[in-house]
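Quick one: the structure is below, and I'll ask about it shortly.
One chain of protein is taken out of this complex; the other chains stay put.
By letter and in written order, the chains are A, B and C; residue numbering begins at 1 in each of them.
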Amino acid sequence: MRDWLQSALQPAGPEAARVHALWVFMLWISIIVFVLVLGALAWGTFRRRAPGNVTIGEGSPGERGMKRAVSAAVGATVLVLFAFLVFDFSTGRALTARRTPAVQIEVTGHQWWWEVNYYNAVPNRRVTTANEIHIPVGRPVLIRLNSQDVIHSFWAPDLNGKRDLIPGKESSLWIQADSPGVYHGQCAEFCGYQHAKMAFIVVADRPDDFARWYAAQADTASTPTDSLALRGQEVFLSSPCVMCHSIHGTPAGATLGPDLTHLASRRYIAAGSLPNTRGNLAGWVLDAQGIKPGAKMPPNSLTPADLQALLAYLGTLK
Amino acid sequence: MSERESLRVAGETGSIDVSGLPSTVFGHRALTWWGTLGYMAAEGTTLIVCAVAYLYLQRNFATWPPRGTPLPSLSAATIQVVLMTASIPVMIWTARASRRFDLGRIRLGMVLSSVFALAFCVLRWFELQSLHTRWDTNAYGSAVWAILFAHATLLVVQFFEGATLAAMLFLGPVEPKHFADVDDSCLYWYFMTGAWFVLYLLVFISPRVWG
Amino acid sequence: MRQTLRVGLFGAGCVFALGCQRETRRFRESPPAATSETAVTMSELQPGPKARDLPVLNPYERNAYGVSEGERLFSAYNCTGCHSHGGGGIGPALMDDQWIYGSDPENIFATIVEGRPNGMPAFRGKIPNNQVWQLVAYVRSLSGLLPKDIAPARDDHMVAGPEPQRTEPLLPKHAFTPPAAEHP
Partner (left out) sequence: MSAPVTADPDLVPPAEREGVRELHRQLDRVWRDGPGLRGWLMSVDHKSLGKRYVITAFVFFLLGGLEAAMMRAQLSRPENGLIGPDLYNQLFTMHGTTMMFLFAVPVMSAMGLYLVPLMIGSRDVAFPRLNAYGYYVYLIGGLFLYVSFFLNVGPDAGWFAYTPLSGPAFGVGKRVDVWAQTITFTEIAGLISAVELITTIFKQRAPGMSLNRMPLFVWSILVMAFMILFAMPWVAVDSQFLAMDRLIGTHFFNQAEGGDALLWQHIFWFFGHPEVYIIFIPALGYVSTVIATFTRREIFGYPAMILSLVATGFLGFGLWVHHMFATNIPQMGESFFTAASAMIAIPTGVQFFCWIATIWGGRPRFATPFLFILGFFAVFIIGGLSGVMIASVPFDLQVHDTFFIVAHLHYVLLGGAVFPLFSAFYYWFPKFTGRVLSERLGRWNFALFFIGVNLTFFPMHLLGLHGMPRRIYTYLEGTGWGSLNLLASIGAVTIFVSVVIFLVNVARTLRNGELAGDDPWGSSSTLEWATTSPPPAYNFAHLPVVQGRYPLWSRPLDPPVVTGLRTDQRELLITTLLDAVPDHRHRTPDPTIWPLLAALATGVTFIALIFTPWAAVIGGVLVAGPLIAWGWGKPKPGDPVVTEGIK
């Protein structure tokens, strides 16, 4: 079933499932139409004809039969299109039906990563993360979409269709996952050099897992205990890192780049293009341009010791 | 039976001798008339796009023109309208003269037309002043400047064409086709002025009616 | 004939060079440490005999991408907080042609890296050198010290015009009113 990383043909939520049903219907209609039309063409082209050649330009016998056939074909076309419209409109209505969202998430597009903010009535319980969206399984979730720079498009094929993120024009999208799992998504509107590597994942958790995850994310980062990590924190705070990234619980509070408060808890770095391993992280910190040319993360030169310390510190940001 | 009819009947049976046909005609019979019409269609569409942009951008503002930008003053634009209205009879008169191959009159007509066109261009300058905004102030400024400039290109083209034609008619050699050209230039004139009447209502009046 | 050909080729060469230089996107810059901090002398005092101070040339002055990056960083690093979009505020205006500490690239570089009295903070170690040079290029473009075809055009922010000229902030179309959400 789920043998593709992301696919509209392996629906994992009610929205995607409806669209998939529509697709199957249209596919079969199309196959039938295709076979019929090309069959008629083939027959018309290769049918055996009476010997002896007709003088050029003279109409052949059976014009009236042809007239009937053509009219019938046109009528059939109209009927098929009508059926298609009915199915389409019913699907469309179902998809835009309003529900009470279990969670509201504001997703903001940046060149080239996704900022994720969870609404919460209690201001200091709001959660900010990046490129990784956790949702409770089996519950409708409302995604509110905005962009900071250019037009992006939010698309997780397994869950629902896409919706554009247009600067200054908020839009919204419903997603819902039937079963726990990780669903991949990607930017679908050309947005510059790294449009190709602007991915994200949606993680559907069981309700209790989700609550646990949310609680953890809402906390600030704990001050490291071992000396190496402490050294790493100094490195972080005294290097260009702090110009763009924020870690709650430390002076680092910039919002240009992804929030790193719980970096170590994420599955991927660099907007879904690298698994979050120590080695990848090191490569990303030193030479991001080698991995995502044009990305806004500048290259950094750190002494091996500093690098090790920094990685140790980042590793503590569970 | 008219010349044409006889030719048609001839065509149904056999060959046709067209040596008797005229070589200079006016109105929709002439090729240039259709050419002019084509360009009026294209330029008309251009003006429509500018108007569409104006109306579309309006939805982004609570007040139109935006708060802080005064309404465009009417004086220059209204004078423009009056002057254009006044010019139309002159051009009709010129068109009639051209169809009668009256060289003297169309010379006068073309001179008048270039004078009018020049006056329009000058007035256009004052109209731009009377907008009380700049193209780079906000979307409203951009839209109105775009409309006035798009229409200004028509004025400039008309002045250029009128002046050249006048010069030709005086310096010669004058060919019959030039009479047809004068006729077409009058046609274009009606389009140019008519277009301005509409745009005047859009840019200068409509904000006053529903701001 | 051959002469004209040669001239033509030469011209084409120039255009090519300029076009390239203006348009290249240089993503993979050498890390900050590679360009030594001492490329710019911060003080007149030097050990040993006086060395001729060569004019430092900024790699981004002729590169539109570098300048636009500088523009992005200018607001990203909140230079706008004090200098506005060049108009000035708490800090001096950068659009005019008055320079307290000099308008040469190396002077502006020093200003950013070392900081200046009365409020200009020092960004040494915080901003990688290549980004500083990008900022320098942009700052110089603000007062028209860069060729027009390289300086960036208007940004997508509000124009720095007199207050009443501005439009009220726009309400997003189809604004969404959040229904009551359960709190996890």
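Points to keep in mind about this one:
In the analysis below, a contact is a pair of C-beta atoms (placed from the backbone, for glycine too) under 8 Å apart; a residue touches a chain by one contact, two chains touch by 3 or more.
In this text the structure is predicted, and so the values were computed from the model without any measurement.
Looking at the complex as a whole, the chain kept out of the display touches A, B, C. Within the full complex, the residue among A:A8, A:L228 or A:V242 touching the omitted chain is A:A8. Set against the missing chain, the residues A:W114, A:W155 or A:F236 yield one that touches it, A:W155.
In the full complex, subunit C touches the omitted chain through residues 15-16, 19-20, 22-25, 27, 64-65, 68, 148-149, 152-159, 166-167, 170, 174.
For subunit A, the residues in touch with the chain missing from this view are 3-9, 16, 18-19, 22-23, 26, 30, 33-34, 37-38, 40-41, 43-45, 47, 49, 53-54, 56-60, 62-63, 66-67, 69-70, 73-74, 77-78, 81, 84-85, 88-89, 91-92, 95-96, 149-151, 153, 155, 157, 160-164, 166-169, 171, 184, 186-197, 273, 293-294.
Taking the whole complex into account, subunit B touches the unshown chain at residues 4-5, 7-8, 11-25, 28-31, 34-35, 38-39, 41-43, 45-46, 49-50, 52-53, 56-57, 60-61, 66, 100-104, 135-143, 145-146, 150, 156, 160, 164, 168, 172-179.
One rule holds for everything that comes next: only the chains that are shown with their structure count from here on.
Greatest Cα centroid separation from subunit C: this falls to B.
For this pair, subunit B with subunit C, the centres built from the Cα atoms lie 48 Å apart.
Here the spacing of subunit A and subunit B, counted between their Cα centres, is 52 Å.
Centre-to-centre, using mean CA coordinates, subunit A is 34 Å away from subunit C. Along subunit B, no residue makes contact with two or more other chains. Residues of subunit A in contact with at least two other chains: none. Within the complex formed with subunit A, the subunit C residues making contact are 25, 27-34, 76-77, 125-128, 130-131, 156, 170, 172-176, 178-184.
The residues of subunit A lying in touch with subunit C in their complex are 98, 100-104, 118-122, 125, 136, 142, 144, 167-172, 193, 210-211, 214, 238-240, 242-244, 256, 286-287, 289-290, 293-295, 298-301.
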